[in-house]
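The complex appears here without one of its protein chains, the remainder shown in place.
Let's look at chain A:
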Amino acid sequence: MTLVGERRRAADVAVRRPKTAVHLGDGRAAFRYLLPAGVLLLAVLAYPLYQLVQISLYEYNQPQASGAAPLRFLGLDNYAELVADPKFWDVLAATVVFAAVCVIGSLVVGTALAVVASRARPVPRMLLFLAALGAWATPAMAGSYVWLFLFDADLGLVNEVLSGIGFSGMEGHAWLYDRYSTFAVVAAEIIWCSFPFVMVTMYAGIKGIPAEVVDAAQLDGASWWRIATRIILPMLRPLIVIATIQSIIWDFKVFTQIYVMTNGGGVAGRNLVLNVYAYQKAFAGEEYGMGAAIGVVMTVLLLMITVLYLRAQRKAGWAP
């Protein structure tokens, strides 16, 4: 597949190379094709981004927004206040741990299922993919309610099943009263809707491993475990890196599930993650300046992860 692609590209280049004039024309045409997308991105992304950084440098609360008090330039004071606030570090730590659990969960479940799918016969394999895509396609909002109701103390099936199989103490157990079990329920929902991406990616990777390699190892008497750890995993490494970083980026940005399932961050904000924290500061707390500062911090963190992602992709040869 790649070979054909290479050859095709080589042929393409060979056709175009002789005339530099064509290149100049290319540039002008490219500008025309890219202009509409570029204008939109500048207006709806670049300009607000510039404003975000600006707002983060001011004292900008409700009085200033309604014009009752003058704007006051603070410089980096919002950031200094943020760094000095133990709540921020608590939320940041919660975000990192929570995202890590979700990422590891999606990777383990997704990869395991990709292996299962690659060994299954066509019909069960199709069923596996259909079920996974069903979970993937469920809107986050609907998924959040489904899982909320599943773990509901009164009408939830989870308690019913648990007490049914002998954990009688679980009847009427309130999962969403405890900080950690609340996070766990939300993580279960997130893993549920994000493992399909990992599964599909890994499945494509496993299918790309030449059968002869595995056959040869089997002939040499390698155990299934050895084949998995010494041949399949190393060959899948670039894809695993991509799926990992992609999952980090998603799970770091979780908003809907936390917002809906913990009712805006839980009692006293104990289930806040950075994304919801920024939202609460800016909208509910009406501290727009501080909300913007959190936004800038988040953007910087995500950009750093994204740069890692781009490098991983280039290494895997996936970048266009």
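Basically, a residue touches a chain if its C-beta (ideal position, glycine included) is under 8 Å from a C-beta of that chain, and two chains touch if they have at least 3 such contacts; residues count from 1.
Basically, contacts and distances are computed from a predicted model.
Note on the omitted subunit: UniProt lists it as "Carbohydrate ABC transporter permease", one of the names in "proton-translocating NAD(P)(+) transhydrogenase", "Carbohydrate ABC transporter permease", "Lipid II isoglutaminyl synthase (glutamine-hydrolyzing) subunit GatD" or "Nitric-oxide reductase large subunit". Summary of contacts with the chain left out: across A:Leu71, A:Ala93, A:Ala137 or A:Leu233, the touching residue is A:Ala137. Against the chain not displayed here, chain A makes contact via residues 5, 8-9, 11-12, 15-16, 23, 26-27, 29-31, 33-34, 36-37, 40-41, 43-45, 47-49, 51-52, 55, 113, 116, 119-120, 124, 127-143, 145-147, 149-150, 152, 154-157, 160, 192, 196-197, 200-201, 204, 242, 246, 249-250, 252-253, 255-256, 259-260, 275, 278-279, 282-283, 288, 291-292, 295-296, 298-299, 302-303, 305-306, 309-310, 313, 318-320.
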